[in-house]
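Notes to accompany the following structure.
Removed: one protein chain of the complex. Kept in place: all other protein chains.
On to chain A.
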Amino acid sequence: MNWETFFDKWLPKMLDGAGLTLELVTIAVIAGLILAIPMGIARASSKPWVRSIPYAYIFFFRGTPLLLQLFMVYYGLSQFEAVRQSWAWTYLRDPYWCALLTMTLHTTAYIAEILRGAIQSVPSGEVEAARALGMSRVQSMLYIVLPRAARIGLPAYSNEVILMLKASAVVYTVTLLDIMGQAKTISARTYENEFFYIVAALLYLAITIGLTRIFRFIEHKLRVDMLQGR
């Protein structure tokens, strides 16, 4: 390995790739969280018909691989003339939007289930106390259940973010030059596969460490450790 070409030519490309990976994961997990909140609340409902609405969605997206979902969106939808003629094609033509859409839909399903679990773990005494104090259902959901559920679900959510970071490597298959895409493209020129896969691994590790730190900070701010199990 020629270190000069590595630092001048290849490392900037790998860092570009890291930027794209980070961007995709960040947007997907934040959009996923927003979409998952109503879904998680519905899933935790005591009424069977409310519970069943998001069930099919979650069942599909948790039950099939992300790679398959990405291919269905990227290669599958583009086979239909109707899709190609519609306004959606402006976005679906671009692999970036396809990847973002698929990753968001995928992670939403997982986050919704994390939320359901968290909401159901809120001690029923606290909810009853809120209702006894005269809070409406909506008020007790907003002021008691969701803040408690956020703290209960946070460790699982941070886990999901890191899983998404690693799963995001599949986007290289639709021509995006994320960390994996850059590593593959560069090693196709240099035949230094092992070396660039190690560089890619180090970048993923560095991002994982960064994310872990951020979540530890949020957990500290929300005083998650003080509230667990009470």
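Here is the rule we go by: contacts are C-beta pairs under 8 Å (C-beta built on N, C-alpha and C of every residue); 3 or more make two chains touch, one makes a residue touch a chain; residues count from 1.
Here is the rule we go by: contacts and distances are computed from a predicted model.
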Omitted chain (choose from "Polar amino acid transport system substrate-binding protein", "histidine kinase", "Beta-ketoacyl synthase-like N-terminal domain-containing protein" or "Alcohol dehydrogenase") - UniProt protein name: "Polar amino acid transport system substrate-binding protein"
Given A:62, A:93, A:166 or A:213, the one touching the chain that is not displayed: A:93
Selected from A:26, A:45, A:78 or A:120 as touching the chain missing from the view: A:78
Touching residues on chain A - with respect to the absent chain: 75, 78-79, 84, 93, 95, 173, 175, 181, 184-185, 187-191, 193-194
